[in-house]
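The block underneath contains the structure these notes are about, expressed in structure tokens.
A single protein chain has been removed from this complex, and every other one stays in its place.
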Amino acid sequence: MKKRISGLVLFGVVLIGLLIIAGCGQSNTSTGGDSKTSEAKPIVIGVATALGSIEGADSLRAVELAVEEVNAGGGITVKGEKRPLKIVSIDTREHEPGLPVHDALAALEKLITQEKPDAMLVGSFRSEVMLSAMDLIAKYKVPNIVSIAMTPEFEKKLQTNYENYKYNFRMGLTSANLVQYLSKTMDFIGKEHGFKKAYIVNQEVLWAEGTAKGVKKYLEANGWQVIGKDTYATGASDFSASLTKAKNGGAEVIIPIFDMPQSGVLLKQARSMKVPALMAGFISPAAPDSAWKTFDGEVDGLVNFVFEIGPLPVKAVNKSMTFNDNFGKKFGVDQQAKMGGHGPGPAYDSVFVLTDAIKRADSLEANAVVDALKKTDMEGVIGKIKFNENHQVIYDIDPKTSAIGSAFQWVDGKRIPVFPEAAAEAKIKLPEFMNK
Amino acid sequence: MEASVLIFGLVNSATLMLVALGFSLIFGLSGVANLAHGGIYLFSGYVTWMLMNYLGVPFLLAVPLTIIIAGVLGALIYWVALKRVRGLHLSEVIATFAVGVAILELFRWMGFVTYEFTLPVFIKGSVDIAGVSIDYQRLLIIGIGLLLAFALWVFSRYTKMGLALRGMAQDEYTALSIGIDSDWAAALSMALGSAIAAIAAISILPLGIISINMGYEVLIMALAVSVVGGLESITGLVVASIILGFAKTITGTYFDPKWMEVIYLFALVLVLAIKPSGLFGKFKELEERV
Partner (left out) sequence: MSAKVGYRKERLDRGIKARTDDIFAISTYREILYLILPRVFVIAGLLIFPLLGDFTGVYWQNVIVITCTIALLALSWDLLHSVGLVSLGQAVFFGVGAYITGFLAQQFGLPPLVTIPLATVFGALVCTMLLYPVLRLRGVYFGLITFALPLLFMRIIETTKVLGGTEGMSGLPALPSIAISLYIIITITLVCVFGFQRLFETDYGLVLKAIKDNDRSVIAAGFNISWFKAQAVFIAALPATFAGAFLTHHYQFVGIPAFATDYSILPLASAIVGGPGSFFGAMLGAFLLVPLSELLRDLGTLRIVIYSVILLIFVVGLPEGLYPYLRRKYFQFERVVSMELEEGGK
């Protein structure tokens, strides 16, 4: 018995050892963007986000790609010295439901205090972590350009104590912008096809709930009839109740707003229940290019969003096309096809926004960089990049004057941009099951 | 409306029953509260996916293979982890919980978090019943659920092996004295329960996308159904699934879908507080409280 037990312990120790070795092997490869160009002290960019999540992983890849491009040009010149960029990253694991906020903040603080980054990019995954991280950023005074968490509270909090929180900028879309986009897309669909009856289904999380309420308000004020609005808890896997109600109520458009994997069930279930309505909204699993294969073509006709263009090549924005090509070249076409609809675009751009600001400030000092960042005005893969007075990139419908997100429709295995008009490449077609 | 409540209520009940069968079987037969259930469930889903996509095994072959692999995994968990802590309820619970978390988080670490993991349905398409369109897969879930429950009922009552396992659960010493091998019985029940979890995974997962957090959700569902029904009775399991499944659908249709996922937890806590042995549990009544 005694012998057996020590055998088990030995087995366990060996197992743990193997796991750690495997882990180290993997974590080493992920810190890309090394500085082989020169011996100058590199400019350190910190990325602390949920690297295990789709958005986080893609964003880090996008940052790596951008850093590689900058370093290929020899880096950036600060005070007459050419310095390369270097990425340090840490996994905050925020996408795991069982994770306490303090753990994510500890990771962030570790990165800031130990690696002393000159700026932070991508930033928190969960809204509540981002809000509490703003206090940490205020403490360490590091320029922080976030691009994943979407809560509008960001701007409110920034206003409450501007001097304190001015180091934070946001490149990603906010839920307020999303409401705007969805509403306008609905207008567009309404005009085109004469639809007036909508059904909203959304996830029980803050950004989705806020977006759904905003859309509902807008639709009702603009002559639509909202037959129903249902909320589902994260993890729900049966949507028959809402679909039945939508079908019986004669809904012409179903507006889903979800970022959980289970929302794939909604898509499939609607198809199997033969609900004769156009789906137009956000379903995260159906956003990547690979979704056609995943859903075996059942996404056909779905109108979905990419929050910021970039992962979706849009012909009107040239850079978004080259970004996709280069992403595919560096990480493989497979990886490019899996890119989610939120994160990578602004993450990629944030590197150039930052380097641009550093060049203009000709300094790495946080306050100088912040002042330069405020005056950002450049073309990126997400369109025109300008910050408003609350350090939020302005999103609107014309890529020549603002950043854009885009609605696209799945047609024959391809994602075709359909909104905003300035970026549209085709009109919204009704899927076959609706043309009776 | 009523027809759809009836049909989707049945689907939900069958889903719950399938998910809970494996868990309940293991508890009923060997007294182990197998908290690795969710881990095994998702493990089966990913194994099928890997067999099909990495090794190119056809679906029809991947299914039995996965069921066997899951069964072996169950037996392995017993031999490696549970055998030495048999009878120590606390240690069993912690050990299986640790195994479950390890399995789930290992998959998370290996990058199984993207949106490409789906299993194919058995038969594509859908059919109209009483004005409600329903896909064959959901009908199949009802069928498989009923079939499995019936098979298990027959197994545990009318086969020698089933009787031996039940005897073990009721009184280990007496069972030992008439020549039933305790370890063998427990390992077998773990293997059976895990195989059933695999069957559940293969029938339910094609409805959507496989994602890690479902492992934890599934565990809660299985716990709720088993506790409400009574931890060792198949009748209780069926009744509890029907109660919870319909409660879920009715809440979603007539009340508000956001409460649908709260029902399990609420039922779980309520039943544990009032009648821990569940609606149909009998012979553990004396042991459960003082």
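The first chain written gets the first letter, and so on, giving A and B; residue counts start at 1 in each chain.
The rule is short, and it goes like this: a contact is a pair of C-beta atoms (placed from the backbone, for glycine too) under 8 Å apart; a residue touches a chain by one contact, two chains touch by 3 or more.
Everything quoted here is computed from the prediction, not taken from an experiment.
J.: Touch as defined at the start, partner being the missing chain; which of A:Glu55, A:Asp118 or A:Glu153 qualifies?
T.: With A:Glu55, A:Asp118 or A:Glu153 as choices, the missing chain is touched by A:Glu153.
J.: Using the touch definition from the top, which of A:Gly80, A:Pro100, A:Gly194 or A:Gly223 touches the missing chain?
T.: In the full complex, the listed residue that touches the missing chain is A:Pro100.
J.: Please identify which residue in B:Arg108, B:Arg166 or B:Lys248 touches the non-displayed chain.
T.: Missing-chain contact among the listed residues: B:Arg108.
J.: May I ask you to list the residues on subunit B that touch the chain which is not drawn?
T.: Contact residues on subunit B toward the absent chain are 33, 80-81, 84-85, 88-91, 93-95, 97-99, 101-102, 105-106, 108-109, 220, 223, 227, 258-259, 261-262, 265-266, 268-269, 272-273, 276, 287-290.
J.: Using the document's contact rule, name the residues of subunit A that touch the chain not shown here.
T.: Listed in rising order, the touching residues are 5-6, 8-9, 12-13, 15-16, 19-20, 22-24, 27, 51-52, 90-91, 93, 96-103, 105-107, 109-110, 113-114, 127-128, 131-132, 135, 151, 153, 157, 160, 204-206, 233-234.
Heads up, the rule we're going with is that only the chains that are shown with their structure count from here on.
J.: Report the inter-centroid distance (CA atoms only) between subunit A and subunit B in whole Å.
T.: The computed centroid separation for subunit A versus subunit B comes out at 35 Å.
J.: Provide the residue numbers of subunit A that touch subunit B in the complex, in ascending order.
T.: 5, 8, 23, 52-54, 95-98, 204, 230-233, 235-242, 244-245, 248, 260-262, 264-265, 268-269, 272-274, 284-285, 288, 290-291, 293-296, 338, 340
J.: Using the touch rule from the top, collect the residues of subunit B that touch subunit A in their complex.
T.: By the definition above, subunit B touches subunit A via 1, 4, 8, 11-12, 15, 80, 84, 108-109, 111, 113-118, 120, 126, 132-135, 137-138, 207-211, 213-214, 216-217, 248-249, 252-253, 256-258, 260-262.
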